[in-house]
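Excluded from the complex is one protein chain; the other protein chains are retained at their positions.
Right after this comes chain A.
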Amino acid sequence: MNFLNDIGVQLDEVTCLAIAELLQSPSMGEFTREEWKRGMAGARCDTIPLITEHAKKLRERIPREPELFRRVYRYTFPLSRMQGQRNLQFEIAADQWNLFFTPDHGGVAWNTETTPWLDWWIEFLEGRGKKPVNKDLWEQVEVFMRKSLEDEEMKWWSPDGAWPGALDDFVAYVQAKRGKGSEMEVE
């Protein structure tokens, strides 16, 4: 914790997870000496100011570089899991999504003109009974997010596609919700 403070990184921002990814932290706030050394050497950081500087850069890069974003995002799944569990509890997953998919904490905004994707997604999962999130779904949500930002009409989606069932259902949910919205406009 002190370390994070020292390098000017908040706990509730994506950069924090990026640092964890950089140092291959096995779980929250834990680092192994080996990985620490390797990670720091890889980033050419050996003093606190240098790390601070690197963290700052990361903060700027994350929303801009989808690949880095994806790496950090995917790393977060094993990082956030409870000890001995395969899947991510819904509450934790929702928190992390709120982190990653809003700009306030250094993430990417998952919103488009017509659709508050993130809110609907959380709402949708709550409606389904807050089931734990498995690794595949976790990873595919990020892919889905990118796709939906590209084309919010979801022309890329097809029922025979490879999306996890939960996302298929979500598409139907979004379409139903939109349908209602447009009907209201018509009225």
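Operating definition for what follows: contacts are C-beta pairs under 8 Å (C-beta built on N, C-alpha and C of every residue); 3 or more make two chains touch, one makes a residue touch a chain; residues count from 1.
Everything below uses one rule, namely that contacts and distances are computed from a predicted model.
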{"item": "Chain not displayed: protein name in its UniProt record (\"Ras-related protein Rab-4\", \"Cullin-1\", \"serine C-palmitoyltransferase\" or \"Rab GTPase-activating protein\")", "value": "\"Cullin-1\""}
{"item": "Contacting the left-out chain in the complete assembly, out of A:Glu35, A:Glu53 or A:Glu139", "value": "A:Glu139"}
{"item": "Touch with the omitted chain, as defined above, among A:Glu34, A:Glu113 or A:Asp160", "value": "A:Asp160"}
{"item": "Residues of chain A in contact with the chain not shown", "value": "86-87, 134-137, 139-140, 159-165, 168"}
